[in-house]
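Missing here is one protein chain; the remaining ones are kept as they sit in the complex.
Moving on, here comes subunit A:
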Amino acid sequence: MSGRQLLLMDGIHKRFGPLIVSAGVTLDIEENEIHALLGENGAGKTVLMSILCGVLSPDEGQIIFKGQALKPGSPRQAIKHRIGMVHQHFMLVPNLTVAENYVLGQGSPFSVIRDMKTVHARIVELSDRYGLGVKPDALISDLSVGEQQRVEILKVLYHGVELLILDEPTAVLTPQETDRLLHLLRRLVEDGKTVIFISHKLDEVIRVSDRVSVMRDAKVVRTVKTSETNARELARMMVGRDVLMDLPRAPIEPGRVVLSVEHLNCDGESGLPALHGVSFQVRANEIVGIAGVSGNGQSELALALTGLLPIASGSVTLEGAELVGRSSHDINQMPIAHIPEDRHRMGIVLPLPLTENVILQRFDKPPFSSRGMLDMSEITRQTRDLMRRFQVKASGPGDRIQNLSGGNQQKLVVGRELDRRFDFLLINQLTRGIDIGATELVMHKILEQRSAGKAILLISTELEELFTLCDRILVMYEGRLVGEMPPDRGRLEEIGLLMAGKSPMSAA
């Protein structure tokens, strides 16, 4: 760390429609440091870095690199100033070799591809220097995820970057590969490079970074020297937020076991194991929370419980009936309701009107249809009724749902699910990206269901949401349940440490 400023992002503002993704962020990076950008999903880390790379252009604010203002929204400028980014999703052409990927897009489209031998030689030289083990003639599709990442890192080095940005680089790596990566980052800094390391994992940030900027709600909360802070403090900065409200929770004793999950193992969509021997129960009149940094198996758990992801082994019983082996269609007929994580991708069909979103799972059942035909007047009537009960603001039941705000969309999804006949309610992210009014309303509705004797599983990355609603909180880390906590705000730091894969005892 030289103490000399390399980069200053000053007062960066960015909105996507009504959504503010960067609220006047100021970030300074010194030459020759590893600067960690720490924050929960949706805090605005990736957006900020996309602005730096010129992929997005800010509404306000300026970027000063080495004392020179960068033209905003120009990837070409960023490349010229030797700023390079390794994205979370790799930008490699799978059916080309490593070397072919490196020369891709270089030079003018009409120039002849340069001598491939020199390209090969440079790749080998760089790979040896940093111990990356990258072979220039290997086909990308033959490489593992970890290898592909090293190919990506070497690609930006090959292009001679000075400022290297890595977006959640450890999300796809095994612990051993992570060690190797962190080691490599230190080597790069010794060689005079500067690194911005985006992460939400506390221990990695503490191990590798010189300074940390914590982001929350589209702002940089604070920038600190890593040596002058600790995991507890960072956890508080990252997840701690003002208490929105305190909702009255009737003291009810949990009743019979409704959902029972035993030794659940399951592979993620990438084929890697995502859940390891997960066991828990949810009782009637009970809200069980699953806390965790996103990407630790929560999505897979929700998909597995609803038949959308095949279960490798274990058992899931709902009111005594086994769910493993049933299709999502069959599970949809059982007493289960599901508020999905990704509203836009799963929960609603954006170009369709409200009416046709309300009937999504029950379109072929009375009262919505009879003898195979949709009963449009009944559907419209029910949609109006749901809009009234859940305060969904729209110009009418025929309005396309994509015209609604996130909060109103979510209110419709919650209303639709609560109108189904169910004993077990699965929620994955109840209040993500919605305003306070909508948050309050849906929380009230969920608590009503608890009083009505339903069993509820709430998966959330928002600890405040879990504290407000849950009777107990299970913490998930890397596909395992690593602890159970009471919903006690005083134990926030302990939960934060569990979420980061640390045991609260040893971190003290």
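General observations
In the analysis below, a residue touches a chain if its C-beta (ideal position, glycine included) is under 8 Å from a C-beta of that chain, and two chains touch if they have at least 3 such contacts; residues count from 1.
As a working rule, contacts and distances are computed from a predicted model.
The unshown chain of the complex is recorded in UniProt as "Inner-membrane translocator", chosen from "Oxidoreductase", "Carbon-monoxide dehydrogenase large subunit", "Ferredoxin" or "Inner-membrane translocator".
Summary of contacts with the chain left out: across A:364, A:448 or A:488, the touching residue is A:364. Annotation: of A:297, A:340, A:406 or A:483, A:340 touches the absent chain (contact as defined above).
In the complete complex, the residue from A:57, A:141, A:279 or A:328 that touches the missing chain is A:328. In the full complex, subunit A touches the hidden chain at residues 306, 308, 327-333, 338, 340, 342, 345-352, 356, 359-361, 363-364, 368-369, 372-374, 376, 395.
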